[in-house]
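Have a look at the structure that comes next, please.
Here the complex is missing a single protein chain, while all its other protein chains stay put.
What follows is subunit A.
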Amino acid sequence: MRRTVFPHKLLPWLLLAPQLAITLIFFYWPAAQAFRQSVLREDPFGLSSTFVGLANFRKVLNDPAYLNALQVTVIFSVLVAFFAMAIALFLAVQVEKIIRGKGFYRTLMIWPYAVAPAIAGMLWLFMFNPSFGTLAWPLRQMGINWNPLLDGDQAMALVVAAATWKQISYNFLFFVAGLQAIPKSLLEAAAIDGATKRRAFWTIVFPLLTPTTFFLLVVNTVYALFDTFGIIHAVTSGGPGKATETLVYKVYNDGFVNLIMGDSAAQSVILMVIVIALTAFQFRFIEKRVHYG
């Protein structure tokens, strides 16, 4: 790699300063706060706090509601990451086949990414509202007793759909770029070698897309764990009951609604550890199966 040498010692730091400041203020400082809070217990009026060691962690990990949230999160994240990537890959492959108007379709596919999570949530909420939703009616016509306000599984399906829809654009963009990087002659060679389109896809295209897929797996996992708060908040607020309460939503609920700061902080620390462990696992074990060109 080429090294650029700055004539001045201070200049590189100055150029890095904005990014460092943002990272420090919005990431390290809150993270440190969370660590501090997680070992404290606050009195009901928020006037004083006492050091309680790991008591908050013990309490959280023994709480059935927390274990429920953990289970909900696993189901939610796996579904969102899988569907967001699978559908995006399917759409990217289909768009690549189009000869006329490729750019038009691509632009349309990317638009949902520009929609704010809360708005996206509201969109899906309205479309599937049991009493006036445009798409709830056809569902009922098909004989489905559609009511996500009462049925936990239906509520889960709805938030999964909304969160997936929102993420497809992002994944689509990367898959399109990934597909374009595969030389056409490889597919021609496969066609001459006797491979059907389907076979060539699974033996040539998919393996060569693994760097993209792996990157998206990491990004989508983090997205499903953290960035879906807005959608869940807008669509179900974690309900009905606690059927769609994910870990990050519970952190918010316990901390800012129920004002149990110690529990909430302990939960966010656990969440952080989970994400770090998961990402490390992905890099350690799944990356081995990635073919970098």
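By our rule, a residue touches a chain if its C-beta (ideal position, glycine included) is under 8 Å from a C-beta of that chain, and two chains touch if they have at least 3 such contacts; residues count from 1.
Everything that follows uses one rule, which is that contacts and distances are computed from a predicted model.
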Can you pick, from "sn-glycerol-3-phosphate ABC transporter ATP-binding protein UgpC", "cellulase", "Tryptophan synthase alpha chain" or "Serine/threonine protein kinase", the UniProt name of the chain not shown?
-> "sn-glycerol-3-phosphate ABC transporter ATP-binding protein UgpC"
Where the complex has a chain not shown, which of A:95, A:123, A:136 or A:208 is the residue touching it?
-> A:208
Sole residue of A:31, A:67, A:108 or A:186 that reaches the chain not shown, by the stated touch rule | A:186
Across the whole complex, the chain not displayed is touched by subunit A residues 183, 185-186, 188-196, 199, 203-204, 207-208, 291, 293
